[in-house]
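Note that one protein chain of the assembly has been removed; the remaining protein chains are unaltered in position.
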Amino acid sequence: MIDVQPFRASDNGVHLSIFLTAGYPDLETCGAVLDILATHPAVAFVELGMPFSDPLADGPTIQRASEVALAQGTTLDDVFALASRFRSACAKPLMLMGYCNPVYRRGVETFAAEAQSAGATGLILPDLPYESHHRDFKPGLEAAGLSMAFLVSPTSTPDSVSEAFDTSSAFVYGVANVGLTGDAQSMDRNAFFSELQHHREQCPLVAGFGLSTPADVASLAGLADGAIIGSAFLRAIAHAEGDPAHPDATVQRALDFLAPFLPPS
Amino acid sequence: MIDVQPFRASDNGVHLSIFLTAGYPDLETCGAVLDILATHPAVAFVELGMPFSDPLADGPTIQRASEVALAQGTTLDDVFALASRFRSACAKPLMLMGYCNPVYRRGVETFAAEAQSAGATGLILPDLPYESHHRDFKPGLEAAGLSMAFLVSPTSTPDSVSEAFDTSSAFVYGVANVGLTGDAQSMDRNAFFSELQHHREQCPLVAGFGLSTPADVASLAGLADGAIIGSAFLRAIAHAEGDPAHPDATVQRALDFLAPFLPPS
Amino acid sequence: MTLHPLIQNGYYGQFGGQFIPEMLRRNFVDLEQAFDEAWQDPTFQSEYRALLRDFVGRPTPLQRADRWSERCGVQVLFKREDLAHTGAHKINNAIGQVLLARRMGKRHIIAETGAGQHGVATATACAWAGMPCTVFMGAEDMERQKPNVDRMRLLGAEVRAARTGSQTLKDATNEAMRYWIAHPQDTHYVIGSAVGPHPYPMMVAEFHGIIGEETRTACREANLTPTHLVACLGGGSNALGLFLPYLEEEVELVGIEAGGQGVDSGRTAATLEKGSPGILHGAKTMILQDSEGQIEEAHSISAGLDYPGIGPLHAHLASTGRLRTSAVNDEDALQAGLLCTRTEGILPALETAHALAWTLRADWTGDEVVILNLSGRGDKDLMSYTHTSHPHD
Partner (left out) sequence: MTLHPLIQNGYYGQFGGQFIPEMLRRNFVDLEQAFDEAWQDPTFQSEYRALLRDFVGRPTPLQRADRWSERCGVQVLFKREDLAHTGAHKINNAIGQVLLARRMGKRHIIAETGAGQHGVATATACAWAGMPCTVFMGAEDMERQKPNVDRMRLLGAEVRAARTGSQTLKDATNEAMRYWIAHPQDTHYVIGSAVGPHPYPMMVAEFHGIIGEETRTACREANLTPTHLVACLGGGSNALGLFLPYLEEEVELVGIEAGGQGVDSGRTAATLEKGSPGILHGAKTMILQDSEGQIEEAHSISAGLDYPGIGPLHAHLASTGRLRTSAVNDEDALQAGLLCTRTEGILPALETAHALAWTLRADWTGDEVVILNLSGRGDKDLMSYTHTSHPHD
């Protein structure tokens, strides 16, 4: 059984988690930013995006980051190398987030073994259905000791919600928005997360999609164990289109972004 | 009863007749050319074309001449004025050749009276059917003493041939070519005209369409009373597209064209 | 079903006739006889009917146009000729005449075309029949309707530019006639509308009579009795095709002409409204002409209505009051076409759009049953429509 404790928030705390697309803005800079995330005290855990050519559940920012990474030739091996680098720098949980096809293509068992030996904690595959998970993915992942996080959204049926909490072995990813990652459309976030509270004991609940500010994170206190920021972070570390990336400048922008999330000292 | 004698050839002679579009290349020059035709000893009679916007039985040369004439505003009144000018210079037969609609529009009786008083001898309307002739045209034309020439062609049925000779009061216009005026497609002209010989006593036979040289005219000896040259004459008097017409130069070209048709002296 | 009762010696009342040069007379004698025989020959009929069904896709639907009806305040049904192969009613006649020409032993087909619809239909019929085809088209129209020129060429037809006059439909017709005069024996001329010398107006109407016949059948099945039959008038073929089986019935026949920029603007194609009797393209009919009897240029945004004449049968039916006519201007036609596209999901030919526009402005009591001949699709008119709906694109 995989340990969900690292994802659980204490009392009214909310873990901050950062999503970063592997190979964005380039492989070297990405590694430098990951180093920051590994050591930064505001960051509790990290999602490392595995770029995919057809990321249909992602908003324009993450989509674009995938495109940039792929255009530079980022491979699964690069993803694993980044994971190893992260793991060598810290013990924070590291979730690999992506789409089924590259995993399926590599072979679930091979993939799981490689991910595990790179130090990944678990997987988030938004397009993986439960039945395929149980049949095709779970055995391999479990054998490698990798956990899974499934999604719940405001449109989920009660059955789906139960299934997500039953099946997830890392945390349940609560979609904080009816919409895509980075989509700013508003919804009654409180109502949705309130209804999920009775499941939290079973498995931690982490919010994502459309979060960007410390206030967003703070507003989830008592409602979720963690908050994932993706698009906003990618936008923050983006450099002007066409310019070559300056790793130092990017690292500085990452630090600037994270600073407001530190507890007031 | 109208006099067909002027159209009849003596023995093996062949009358030369020239077709000229009224208002071509312009009204003034056309008048000057008509003056030549009136007095030139090679020319036995003349067809004066009444320009029409949609001359569907004409070849490209005559068509174009109509267009030029109309573009300069040539009207039926101009046609009649040219006819008067011709008549005041000679007694040669003058046939007005054109399409039904302008005549119909003017009103057949009015037209006939005007044409007659301008000195026209008769009419050639290639698109006039016999039944309309008998009903709508003949009474007015006869009242004004104008004659008619109907066409026969190699595709005519024997009935049509008889009808043409029965109905024509000037001459029968024998289409020397399966094709349009000025069309050079060859046919067995001899055979066609030979078959028409037994009608010639009833009404003179004049050949037209596709004739251009003195040899063409001479080849009709014994087969027809006359030969009409149209397109070739118009081409001869044409001046370079775009240049203003020089009446004197045009008259000279007309004279040059006609010279070879004079009997060797 | 034939029009014979209306025909006297090649005339329809005062109109019609055969104002053709002698070089073509035999062709017309042969054609009249061949058509009459073929039309009564069950073998020909069954071949023709089978082609209409299998190649052309007939019957075309008679569709209740619900939103259009609502907007007009009266029940409107569309006869969907836009669904016929090549996109308009024109193919009914083209295929019929090509079959007839083959039966007559002709070896070459010629046709005139304005917008290219009849040219495409004829080229299509010729491709099907394996007969060489030459289409005459005004040089100006060839520029404006390039896609249809391409289609004809792909279908194996030769497209010849008519460079005389206004270089449009009228001149293409002259050129086709001229070519026929020069090649009367092996060639058949497929005229594209119910115009020209007898027997063309009648024959073209008969070949399109299937439109009215199917309409009758569909009405019978739906238990509907139409009170109005509405069609646009170019040369008049789609209108007459719809009207033909209804000529003797108590139903109002409405023909809509192209008003162009206004019937009194001098830029119009409203022949019945602004024309006078005259002789054009071999028939006595109503035409746009000046005081000298010269044919005037017609104007319409719709190339298929842009013709200074009208079928002689229509001139007759209008003169006797059997056919009611009205004119619709360019702008109103465009707007009606756009409205039909947006609300019915049918992009109508600009020709058809004239008839549509009239149904919008007519005074209805609400009890009428209106059948509108949706004579063709408007893909060819995309540029005109787009320009109207987004003038600044």
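Order as written gives the chain letters A, B and C; numbering starts at 1 within each chain.
In this section, contacts are C-beta pairs under 8 Å (C-beta built on N, C-alpha and C of every residue); 3 or more make two chains touch, one makes a residue touch a chain.
Keep in mind it's a predicted model, so treat the numbers as computed, not measured.
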{"item": "Displayed chains contacted by the hidden chain, counting the whole assembly", "value": "A, C"}
{"item": "Given C:Arg26, C:Arg67, C:His183 or C:Arg324, the one touching the chain that is not displayed", "value": "C:Arg67"}
{"item": "Residue touching the undisplayed chain, where the options are A:Leu37, A:Ala164, A:Leu196 or A:Leu258", "value": "A:Ala164"}
{"item": "Where the unshown chain meets chain C, residue by residue", "value": "53-55, 57, 60-64, 67, 80, 82-85, 123-128, 130, 147, 150-151, 153-156, 338, 341-347, 379, 382, 385-386, 389-390"}
{"item": "Chain A, residues in touch with the chain not shown (by the definition above)", "value": "52-60, 63-64, 67, 70, 75-76, 99-106, 126-129, 131-132, 150-153, 155-157, 160, 164, 175, 178-180, 183, 185"}
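In this section, only the chains that are shown with their structure count from here on.
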{"item": "Chain contact graph, described as a line, ring, star, complete graph or other shape", "value": "other"}
{"item": "Relative to chain C, chain with the most remote C-alpha centre", "value": "A"}
{"item": "Length of the line joining the C-alpha centres of chain A and chain C, rounded to whole Å", "value": "66"}
{"item": "Computed distance of Cα centres, chain B from chain A, in Å", "value": "96"}
{"item": "Chain B and chain C: spacing of chain centres that average the CA atoms, whole Å", "value": "37"}
